[in-house]
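Just one protein chain is left out here, and the rest sit where they should.
Chain lettering (A and B) follows the sequence in which the chains are written, and residue indices restart at 1 in each chain.
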Amino acid sequence: MLLPDHEFLKPASLAEGLALLAAGPGARVLAGGTDVVFNMRGRLFTPPAVVSVRSLPELQGLHERPDGSLDIGAGCRLTDLLADPLLARHPALRTALRAVASRHVRNLATLGGNLCLDTRCWFTNQSEDWRAARGPCLKTGIDACHALHGSPVCVALNNADTPPALIALGATVTLASVRGERQVALRDFYRDDGIDHTVRQPDELLTRVIVPPTTDRVVFLKETARQGMDFAYGTIAARADGHGARAGRITLVLGSLTTAPVVLDAITTRLVADGLGDDAIDAACAGLRAALGPLTNLYSPAAYKRELARTLLRRALLALREM
Amino acid sequence: MTDGRAPPPGPGLGVIGRRQPRLDGFDKVSGRSVFADDIELPGMLHGRILRSPHARARIVRLDTTKARALPGVKAVVTNGDAPDLVFSERQPLLAKGFVHYVGEEVAAVAATDPFIADEALRLIEVEYEPLPAVTSLRRALQPDAPLVHEWAAGNVAVTHDRDFGDPDAAFAESDLVITDEFRSPVQHNTLAEFHVAIADFSNPDKLHVWTPTQSAPMYQMALAKAFGLESSQVRIVYGNVGGAFTGRGRAKPHHFVAALLSRVAARPVKIKATADEEFIMFRGSGETLYRFRTGVTRDGRIRALELDVTFDAGAHAEWAMILWLPALYPNWLYRFEGLRYRGRFVYTNTVPKGSNHGGIMGRMSAGWMQHLTRVAEELGLDPAEFHRRNAIEAGDHARDGSDFGSCGLKECIDRVVERSGWQVKYGRLPPYRGIGIGIGAQASGGKNASNDTSAAMVKIADDGRVTLFTGIPDLGQGSWTVMAMIAAEVLGIEPADVNVVGGDSDIVPFDWGAFSQRGTFMTGNAVKVAAEDARAQLASVAAAALGVQAEDLVFAGGRVHIRGEAPDAPGRSLSFREAVAKAFHGGEGRYVMGRGFFNSPRQSGSMAFSFGAQVAEVEVDPESGAVRVLKVTVAHDLGRALNPLAVEGQLDGQVFSGLSQVLYEECRMDAGQVLNPSRLEYKLPRTWELPEVDYTLVETIDPYGPFGAKEVGEGPIVVTMSAVAAAVANALGEPLPQMPMTPWRLLRVIRHHRRRRARGAPGAAPR
Partner (left out) sequence: MDAKRETPPAGRSRVLRLVVNGDLHEVLVTPRHTLLDVIRGELGLKGTKEGCTTGSCGVCTVHNDRGEAILSCLTPALEWDGESITTIEGLESGGRLAPIQQAFVEHHAVQCGYCTPGVIMSAQAILNATPEPAEADINDGLAGVICRCTGHIKVKEAVRNAWRYAGGAGPAPGGSHD
């Protein structure tokens, strides 16, 4: 599994980088490379050019804005973020960052890369030789999905750990291109399509992540086969104001179970009304099935995922209640 | 050796029993150790194998023209280049008209660099006509299943049926008969060093192969046969071996393909498995179905046993040894009246399979010990007591002909019961906490698969330094260090003064290798004989110089002295170096070389068995299905711990691997393909998941073992797998019919409990 041939471009400034992305159709952004190199080795994509962005000055740094929000460069390594005292105010985000892979990977991987991480599926995130046995799928060329037969869209998993936490924190991201800059709320960033899984346009670069200040209670939980070095079977980020069983505003985001992180709106509305009592929590868990929709057997069986989602929700709500 | 019986070792062993760090440690920790992939030979080419993407297909067209035309490509081979080369059973080395499994070798290329080889591979054009395939054991056994090979009716490749005693009568006389079923998955050996081979066949009279192996002779014989050579014309170089775990017992297609490419290109060729190729070619353990039946008396004596085992052999039955081993196994553990074994190998359109760490016994025991625990519990007996009551003892004569010169099985059970707090925990733990006990035995070599010879040589330079030549591969288990210790003990010198030369079949004397847990016992005995031969030569020289009889001399502490006198008595003793110098520089000019070999006087079976018992404690999270192993308490009767440091290393690795196999490891198969061909998705626990491990080494000083040693190479993992499985069953209150015991499988059981409990059914909660 050698890297396929490509042109390696390392722009010195954001402007230069954006110009390269605008000029070369199909150019692939490379940040830490921990996912890009993996997928290129397997020839999941064979871009004509790779644009390395991790050292762009405009993508560096973590600072506090006057309004108390944190402004984080998309090129920041997960390791550096974990070491930064400014992040101490967001323990749930730190938990999510620490949950990513291993130290070895986090020493290369960037926040932007984690937010843009491609969806994963074990019929495609394989070597080219492996895929040859199955034939192509929606993602690799034809009209069929091996993971969910008959599905009109690719249902590969969004398996990244930080998106649920950052969505719960109300983060927004800055997307820059030669056409200008735009801000997108992270909860609107992801799409229910495993192929075009974000609203980012091919010529856009995710440059900054803004995390507004909060005094709310926030938790992040991740369930895996093993504690280190593992993609999640399921994650949840949960946030609430108030204390104890009372909350005026609740945000619940499930990750790694579906193609995009799932923000549980209907369930939270009821929880706000009923409070975080045992019965309300039971009712919320019971209502999860409808909110989640169909699940696939990718990486773990659908029935397990469904039960795991309930467990994660229950635990997150109980944890909030204790905070 | 007349009867192979060693004299009981006296007190005052100088080296044996010492915590000796490995002698090759410096090289290994500094990055100096050379593994096969680190070797670059002049002119070496890089080979790649084109594999079938289909589980079963006809090859309609195969065109290598474009690949051959690519600059830098030096050889392209297909079946036409070696049409008669049969790799194993009836499998041609490169597919002949048909392919029978995903990953089957179809063609191969060798080029001047890996990038060109990679590109050449994708220039080979193959057109397949897919055919109906049988990709699971279940399907293969159905009456309407397509046949993998037309010669094998019902897809059954081989069967092995064997009875000991009269099982029917024994079952008839039983008060209680219980049956259980179990299933184990496809598993990879997860050796650290991926499969790799460099072959140099530039000279048609000599084939050199650099590759990690557990048995150079087996590789030599297989390659020689395939290429029409004598074994000695094949040289296997296997200096450092990056783990094996039963995965390097037999030469695999890449060894043959590398040789073929090298013969065609007349240059050395390296083939190394790529990331997921490793999981396609590994030939580890296949899916296996077990049926266990046991008949017992009211007072808890085993009368009758039945084991019925169905193996997925893959597309070719390569490793029949695992078919008959389970028939023998119960004989080494329990006393009983009758045993029935039914084993069959079944063909499927999947890669041929062999074994995994723990052999067949490990995975079978994960089910069997759960079953026997249930038998005990149905009788109202504590399983520890049940095992103890039926355990064999030293002096027993088993129904398969085995004798037990030493046996610490009951002591092992007693030790783990005591140290684990079994009495206060068993049956008294809170819900979803579990404790389980397992026992096991393992042969130390034996003439079941080979004539089991090991040989060794020592030479002693006139500076007093010793070189030991041994064919035993060091897979990490530390055999070279322990062999140096044995030689040093015999010669009364330090292990650091023994230079071990191994890993080159042109140089070392014969040794079947490191499998069937034979290294310490068989090779250890051979090394001991060789060192004693050298010592006898030195003793006669020293005796003449000191004016005493050779029998009166003692070799210890780097000196040769007279028994009963001070080791450094002036004029009455010599340093070891002086003794050697006297031999070489004295009138005789004797250069001391010792030689020896060891072979069991038994015509079949093994001379010695290790025994073990372990208790595992686990905690199941009833909401997520996750299992945590809290503690494993180990007692192992290994005869004698020659190097306790290395023994602990063996135990650690096996406890880890054992719990890993029972709880995590599984090739998730779909249509003949491994869905998770990576170290990331093929789960193994890592640092966070380690349990506390408590060991007791039970030293029974085997009468035949070198200094009383038996094996510790694969015995413990069988027991870990038993204990962990039994503990999970204990936590859930019922046996688990399948491993690995993943969160979703446990949740399924727990969900049933909940439903039953909701209906108010009895026995719903675990205990």
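Just so it is clear, contacts are C-beta pairs under 8 Å (C-beta built on N, C-alpha and C of every residue); 3 or more make two chains touch, one makes a residue touch a chain.
Just so we're clear, the structure is a prediction, and the values are computed from it rather than from any experiment.
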Ask   = Which of the displayed chains are touched by the chain that has been omitted?
value = A, B
Query = Which residue among B:Ser88, B:Gln220 or B:Thr274 touches the omitted chain?
reply = B:Thr274
Query = Which residue, B:Gly17, B:Gly165, B:Gly649 or B:Pro737, contacts the hidden chain when the whole complex is considered?
reply = B:Gly649
Ask   = Of the residues in subunit B, which ones touch the absent chain?
value = 21-35, 37-38, 40, 66, 113, 115-116, 119, 122-126, 190-194, 239-243, 245, 272, 274-275, 278, 475-478, 480, 496, 499-502, 645-646, 648-649, 652-657, 678-680, 684, 686-688, 690, 693
Key: Sites on subunit A contacted by the missing partner chain, in the whole complex   = 1-8, 10, 30, 32-34, 37-38, 41, 50, 52, 54, 79, 98, 101-105, 107-108, 132, 226-229
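We take it that only the chains that are shown with their structure count from here on.
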Request  = Could you please state the distance in Å, as a whole number, between where the Cα atoms of subunit A are centred and where those of subunit B are centred?
outcome  = 42
Remark   = Residue set of subunit A touching subunit B in the complex reads 1-2, 41, 122-123, 126-127, 129-130, 132-134, 223, 225-231, 233, 299-301, 303-304, 307-308, 311, 314-315
Key: Residue ranges of subunit B touching subunit A (in the complex, touch as defined)   = 51, 53-54, 102, 114-115, 118, 274-277, 623-626, 664, 668, 671-673, 675-677, 680-681, 683-689, 742-744, 747-748, 751
